[in-house]
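The complex is shown incomplete by one protein chain, all other protein chains being positioned as in the whole.
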Amino acid sequence: MVSFTIDGLEVTAPQNAMLVDAAKHGDVEIPVFCYEPKLGAPVGACRMCLVEIEGIPKLQTGCSTPVKDGMVVHTQTDRVRQAQEAVVEFLLINHPLDCPVCDKGGECPLQDISFGWGGGRSRFIEPKRHFQKPLALSPLIAIDRERCILCYRCVRFSQELSEDYQLVLEERGAHTYVATFDGHPYVAPFSGNIIELCPVGALTSQPYRFRARPWDIEGAGSVCTLCPAQCNVTFTVRDERVLRVLARDHAEVDDGWLCDKGRFAYQAVHVDERVTHPMIRDGGELRRVTWERALAEAGAALRRAKGRVGAIVGGETTNEEGFLLQRLMREGLDSGDLDSRQGGTLPLGLHRALAVPDAQATVPDLEFAHAVLVLDTEPVDDMPIVDLRLRKGVRRHGVKLAVATSRPSSLDPNARASIRYAPGAGEAFLRALGAALTPGGGDVDELAAGAGADAGAVRGLAQLLRSAGEDMVILYGERLVSGPRAAEAAQALLEVASALNVTGGREGAGLLCVPAGTNGRGLAEAGVLPNAGPGYAAVDGGRDAAAIADGARHGELTALYLLHADPLVELPGRDRWAEALERATTVVAHAAWLTEGLLEHATVVFPAESYAEKEGTITHPDGRLQRLRPAIGHPGETRAEWSVIADVARAVGLDLGVLTGPMATAQLADAVPFYAGLTLEEIGGKGVRWQTRAAAAALPAAEIQPASLQIAPSAAPANGRLRLGTYRSIWNAPEVRVSPSLQFLHPKLRLEIAPSDAQRLELFPGDHVVVGSDGHTVDATVAVRSTMPEGSVFLETNALEGPLVEVRRA
Amino acid sequence: MTKPLLLKGIDEPGLDTLEVYQRRGGYDALRKALSMTREEVLHELEVSGIRGRGGAGFAMGKKISFLPKGAIDKYLVCNADESEPGTFKDRELMQKNPHMLIEGMIIAAYAGGINRAFIYIRGEYELQAQKLEQAVEEAKRAAYLGEGILGSDHSLTLWVHRGAGAYICGEETALLDSLEGKRGNPRLKPPFPANQGLYQGPTLINNVETLATAPVIIRMGGEEYAKLGTAGSTGTKVVSVSGHVQRPGNYEVELGIPSREIIYGLAGGPPEGREVKLWFPGGSSAPVLTADDLDVPYDFDSLAKAGSMLGSGAIIVIDDSTPVVDVAMKTAKFYRHESCGKCTPCREGTNWTVKMLERIDSGEATPMDLDIMAAVQENIIGNCLCVLGDAMAMPIGSMILKFREEFEAHIEAARARNELATTDEAPPEALIQGAVA
Partner (left out) sequence: MAIDPQRVPRFGHGSRVPGWDEAADLSKDPAEVPDPATTPVPEDLRARIEEYMRRYPDPRSAVIPALHTVQDRYGWCSPEGIEQAACVMRLTPAYLLSVATFYDMLFTTPVGRNDVFVCTNISCSLCGADELFAAFHEHAGEDPEFNLRAFECLGACDIAPMASINGQYVGPIRPDEVPAVLDAVRRGEEPLPDRQLKYRKSTDPNAA
């Protein structure tokens, strides 16, 4: 801390803080437009923050001058006032002052600063510039160039934060304007952040346009549940409708950014397609019924099926809902057949081993680590906001980034090393990497060949990781530890992590899993696993998702409980699930919209709450419990789902003993030893990482079976056919499909293929093709990508399962 | 005038080739420098007292001494983006004697322990860029550039980098951004280029003429060089004289001679029958001086004392046939066109000033607008990110201050043409157009 004088006040402030920030410690506000520390180093462009510093003849920009001990600063002298008034007058020269019809009016820094620091007059009598406006910058963002004050925040975001380099300045001087290349729209995963960054009304949200004034609205803080990033948000609410989503800056979760899905998919809350009342299947069709009828129907059917019920729990389910459901299943329906993981069971010991606090990396660790290995995940699709964090780490803190994936990654240009392996060969790749890391660990050439990876690249990666430094984070996708060989893959992962000393309890090093579902971690910890009860407690093994499908197909299970899940569209094994749903007598579903599987097979449908209506907690992939708070009331007849589960339980004869949401949280905290004592109050607005609490020690110790000596199966040789890799893009979500302004982003099925493969098959970009595997086919259009590894193709689907596919022209 | 140092024999045929340059003793200074230690070379440059010839007038030796020592990637950038209106001295030096610049750069790089150098030359100078590229090729072949120059441990790579037309790239940090492949926006200082310049590395940036003088200083010795000129402005300076003079061109003078001697003695003064009305002593960014200031000694300190600056050493003479409003308009429009747009006062202030001047010229202004215009200049000065805004505000401000009467007459006359006059009396024509009818 240093002490300095500002406007006559003695103030202490952190060393090296910029004056504008240091001044706040003395309750002095220095106005800024271009300064935004989140965007990187200050640029000093707007000149709004000029201050007088004794001993320096010229006025200095407070945004770029670090405070020094004994500095004497003035912000209220005539000279400073004159400079501030001058800058405001300059900025308003061409600003249209059309505040009455501007969305920003009332929450506009330009208004506030003009009022607070401007001279209140203008001597500019020349005609202002006028243009047709607003203009579309993208389907989501409107640009009003008259209002722009050229603070460059938006272009700095595009160039230095999201690094999409699509939004730039064109021309020079007073002619400078913000634009894109040759009329292309600015469409990128994080484009919406520029709306929030804009200090004037130049960039406005198309969907929010003219919807409300600041005095019409209320802000309600909660958490976005659309992906595992769990960004903190503020819902803008007017008349019980969510009209907008803003970032609620949390340095350890989202850094104050949102992806466009999180920012705009709130529209899904209010679409007509949404289910807002209970329904039962009657005469082959879903019909609206009363709650009493629906609960009675579900209760009777489940009671009949007692012992033969399977439950699938979707990723957006809260900890409380998941916890109550597993109680309903295990205590009320005598069934341990429940799963929240898409890709198969992991032995309990491995679950525990991967969850130990010593092995846990946090989101900020990604930014400050010496090295980060991104393994089998594409952050921008799987946990978008982490993509920005990784870029920030590389750009600002020199993080050495390595990417090991099957599909080319958007982070490749930022990585010191990028390595490809065959789709599905994650385990084989880890064995090869492990061999390269450990002297005498095996034949790297052979193992790499088995993974479809380049042995030299594997050795290079090992060398990079070994020499990078101690703080290392491995960010891996859940899909790596999924599938029939999930256990072997997890073991291989732990071995590599151990060879790199990632799991040794070092602060700043660790593993971070990107779960397939938003609350994947919380649901596992709440006991929504076939082989674990709350707190990874040992239970008698039940069926996992795939086994539940088989159980239903074979008639061993007669009822299915689908909590926020439609296995037909979300889970692998589409054909098996179609059969399972067809065969099941009872299909109880909690759903916000009727997707394919529910529309055809659900027998009872309870309306699901949207995330803006929910109360409860979810757990971030790094162990942070975060609190959802209802921003709006329930539409139609929707009810709190913890209460619906309790009602169903009552209908099957089980009293769960929850009368309020907080009671459900309390039960959860009692049941999960390492959550012990957690209350909603403690979680508060910023969340709590359970690993940082004393109760963390209650996590059961991991018992790992000795490493299997099995060699991972080699990736399938192509032999003229192509290996199939699948992925799920950020835009492949039901919320995107139903949100009017986001619909245009909902992906069309594209076959990504390497130029050489395309040439061999005589395919050209845009060609329509049929892709087939094991008698199943899907239609797709060809997208030739030069970065695609030869011999592999990628499709955004779970309709096909590899490993090999054939491609022919449609 | 003593013998010129830079322009001496500049028209000798083939001077732009290595052969002729060497025949005249070229690269001997480099040999001498390489036989000295880096510290000795730096010492010579420091005692020579030479100040930067590009505009800011910062002592060259001191600039080199600011570079951090040690084996890190350091850069030398020659600022050949000569764009200051009225300035064309570097053009002649590069075109006719490119090797002198290259030799000077190798010497400066040696003194600063620098191994990578670039010449950033304005895009418009195609011929000069070609000459430089040829000379660099020749110098590479002759092992004056590359690894272990002339058997020493000094290595230097040198590339000629062409700009693409932007005055602001003459500003050193904008030049660095431009050289890094960005828009030429100036950077915040600090950090200064000596610490964090090109590619974030320590960088020495010098003007063509400054670097081209380095061989001269090494040859004659810093102390000898310092005997030329005045105590605060040592040496000789190539002065570009243009505008209303009979013999426009580059003249090398010893600093400190009376300005009148340059304008009248060398350049021949205004055409027959005309008088000097105002003049820019150091490019269009310098506050204007009037006929009363013709006897001011032409050196850094005297011109500063007279309220202006030596700048790039470019004298633009305007005689009494030209209205000051026209000069102000040209000046303001130039800076509006060249403002990069990054900071507010410059971007908006230059634009506003042009609009007010247009109104003055079209008869839609009143004398009150002069006060506003003067106040706008005040609001620009000292408030900008770089000096471009000041570079307009200072001359425009000085014109309003020194020629207010003429501005007011211009306003009245223009209003009279528009039948908006506030007085019945038309102002005397002479005041608008100057004394000459």
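Here the chain labels run A and B in written order, and each chain numbers its own residues starting at 1.
As a convention for this text, contacts are C-beta pairs under 8 Å (C-beta built on N, C-alpha and C of every residue); 3 or more make two chains touch, one makes a residue touch a chain.
The structure presented is a predicted model; accordingly, all values stated were derived computationally and were not measured.
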Residue in contact with the excluded chain [from A:E29, A:D164, A:E600 or A:E801]: A:D164
Residue in contact with the excluded chain [from B:G146, B:G249 or B:G382]: B:G249
Option from A:M71, A:L150, A:A179 or A:V644 whose C-beta touches the chain left out: A:A179
Residues belonging to chain A that touch the chain removed from view: 127-133, 135-139, 143, 145, 159, 164-172, 175, 177, 179-188, 413, 744, 754-755, 758, 765, 784-787
For chain B, the residues touching the chain missing from this view: 1, 3-4, 7-11, 73, 82-88, 90-92, 95-96, 116, 122-127, 159, 161-167, 178-184, 199, 240, 242-244, 247-252, 266, 280, 284, 314, 316, 318, 322, 326-327, 330-331, 334, 337-338, 340
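Going forward, only the chains that are shown with their structure count from here on.
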Chain A and chain B, separation of their C-alpha mean positions in angstrom: 54
For the chain B and chain A complex, residues of the former touching the latter: 166, 183, 188, 336-345, 347-352, 355-356, 359, 372, 375, 379, 382-385
Partner chain B, residues of chain A touching it in the complex: 42-48, 50, 58-59, 61, 64, 82-83, 86-87, 89-91, 93-94, 123-124, 126, 149-150, 152, 169, 171-176
